[in-house]
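As you look at this complex, bear in mind that one protein chain is not there, while each of the others sits in place.
Letters A and B mark the chains as written, and numbering starts fresh at 1 in each.
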Amino acid sequence: MTMRWSRWNRLRWLAFGLLLANIQQAYGIPAFARKYGLPCSACHEGWPMLNNFGQHFKDNGYQLGNERDAPIYQDPSYWPIMFRTTPIWHRENNNRQIIDATPGSSNNGHVEASVTTSGFDLHGLDVITAGTLYKNISFFIQPFIGSSDINLAQSWVRLDNLAGSSWLNVKMGKFELDEPISQERSLTLNNTGAAYYTYFYTPPGDTNAFVGIGFPQLGVELSGHNDATRYSVAVVTDSNGGTGLPTNQAYDVYANFNQSFEVPWFGRQQLGAYGLFGRSPTYFQTNNGIPIPGTGQGNRSFYRVGAYGHWFVKQFDFYTFFMHGYDNVFLGNSVPANQPSLLPLGAVAPTFNGGFVEAHYNPNTRLIFLARYELDRMSRQANPSIPTNAGNLDTWTVGYRWYPIMSPRAGLAWLQEYSRISNAGAAPLSGKDDFHNSYLMGFDFDF
Amino acid sequence: MKLQSSFVAAGILAALMVSVGPLSGWAPADAPSSVKGTVKFDGAPPKPSRIDMSQDPLCAKAHSTPATTEDFVVGADSGFANVVVYVSDGLTNHNFQPPAQPAVLEQKGCQYKPHVLALQAGQKLDVVNSDETTHNIHPNPNNNREWNMTQPHGMPMEQAFAREEVAIPVKCNVHPWMKGYIAVLKHPYFAVTDKSGNFEIKDLPPGTYTITAWQEKMPPQSQKITVGTGEAKTLDFTFKQ
Partner (left out) sequence: MGTRSKLGSTAICTLLVLCVSVFAQETHVGNLVGNAKRGKALYTRYCIFCHGPYGDGRGESAPYLDPKPRDFTKAVFKCRSTPSGSLPLDSDLFDTISRGIHASGMPSWKPLLRQERVDLIAYIKTFSSAFQEEKPGPAVEIPPESPSNPESIQRGEQLFQSMNCWSCHGKDGRGNGPSAATLTDSKGYPITPFDFTSGSRFKCGETDRDMFRDLVTGLDGTPMPSFGSAMTADQRWDVVHYIRSLSNHKMHAKVKIEPVGQ
């Protein structure tokens, strides 16, 4: 039983590693600055993080609403495509990694050791084109060229301000969900701290096809806003953004709502709530025992709900975020719904709680500091064989970004970050806590 | 004691007022001097072109023969008209009171009369519309407040310019050919040449002055001159292309 748990655990962390490798990087879009003549700082607190003006610009369909938004008003020399890449130097360390006792030979068994790697690196190339196809028709296309593959990270069309109302906007395609704090626009890039773990959290032993709200999803979204209130409702196919209909007739619904209000002297404050309700398949039709993609069966439900806030105290701002998650017992134990006898003794639906606090200090348009603490705790494991603290994690991140130039044509940032995660009981041999840390420094440039 | 102290206070305040008041320190000379002369244009001036006023029939009918442009008006004896001749240096820093008599800018036959008007800072400017059509008077200053007013026939209008500026272009947006200039001086020692290019600056106190001649198309010219008490000096300017 311990063996089974630790095998799932290793698989899970392998999946997590793949996930982090594929997390799309943060971006700002200089093409918008070139179109309107505004500096990056008009829309971004410190790009890629949006400020309130930039959020309204985005909610309005990347339009300023001054009747100069349609493509016909673009300067003939305007280049509407943005490129972005990050040449960096980074250092990774895992304090309890499983390795052969004798390198090159499996005869002497395994040991846990601290493994460090470092060097210069590159994160791949983001190519983004976004804006308006026509007045009140906006779009976004983002191919990502990684080290070994090219994939379409986002691709969507949005009909804005339907019936002349800012409350009705319909988006369809592959798009980032309207998360409380945008994963795509995260200020951090390092291997440990780039992702909001809570967005992607899956309980140990669970193989839910829906990995997390932090991945772009395929579906349709209805959203709206006015000066202080925002809402969005999305219906997506339960494939975690995977194309080609890999699951089957399983849909998730995501809704987000927030309200902002002004507090004298302090600044703007925002309060919100969200929920993701979905169903994922627990088994597939097979042929000769091999699952046939797109034939998902035995859908069972899960949800992620919570509340969040964005608080300002002059030039300090911080996010507080909370999530409560639940996966059905079959999803939680990776058991097909048509074979309930396979459920281990004492199997229950796993639940977890998680959240983070992220603080920023933005003294001027050229500098932003950040610090983040995130934690996830399993409140109920899927079955008694899983240790109580399995899957619990804590991460710390600190960093800053400095923008030596501020130009309406391109952006450059110099950044340094440090993150550390501790995974409870995840060391593969000793069962002790497992620590990863990452240090990263380098440039992020956006043209 | 109290009465004494209030007298002292009044005295201090009065002294302060007098020291910044406009009347002290500048007594007009008993025998005033003057500077007169002629501004000539040397060579063949550009020919004035005809103005097409057909856009506004009310303007066109005011001219039996078509009106011509007025940016280069040179008389038969090479006299250069519409040149502002003024003292640009040599006067002490003194607050000259503007005259009570307003200057008059008339819109007649859809042209500005005079084409170049000179007045003092703070002096009232009466703008008169003698035409049946509605004009729009729009000076475009660099050193004064810009304003833009519609003036139908007969509507009175009084304005003023607070600061010295040589010269402010004036246009009418309704009638694009209408162009004039207003030169604002902070002292009364200026003149605009007539059709023969003659000017006279009167009542000048004795001293050494720089006299500048400004024309709307040519670079300005300056000359130094010293005038004694009661002297009438002659000063000529010649512009050439």
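Odds and ends about this structure:
Heads up, the rule we're going with is that a residue touches a chain if its C-beta (ideal position, glycine included) is under 8 Å from a C-beta of that chain, and two chains touch if they have at least 3 such contacts.
All values derive from a computational prediction rather than experimental measurement.
Remark: the omitted chain is touched by one listed residue; of B:Ser49, B:Asn148 or B:Thr208 this is B:Asn148. Among B:Lys40, B:His115 or B:His175, only B:His175 touches the chain that is left out of the view. Residues of chain B that touch the chain left out of view are 1, 5, 8-9, 12-13, 16, 55-56, 133-138, 140, 145-152, 155, 157, 159, 173-176.
Although one chain is not drawn, its touching partners on chain A can still be listed: residues 36-39, 41-42, 52-53, 55-56, 64-68, 75, 161, 164, 166, 227, 262, 264, 267-268, 364-365, 407-408.
The rule is simple: only the chains that are shown with their structure count from here on.
Chain A and chain B have CA centres that are 72 Å apart.
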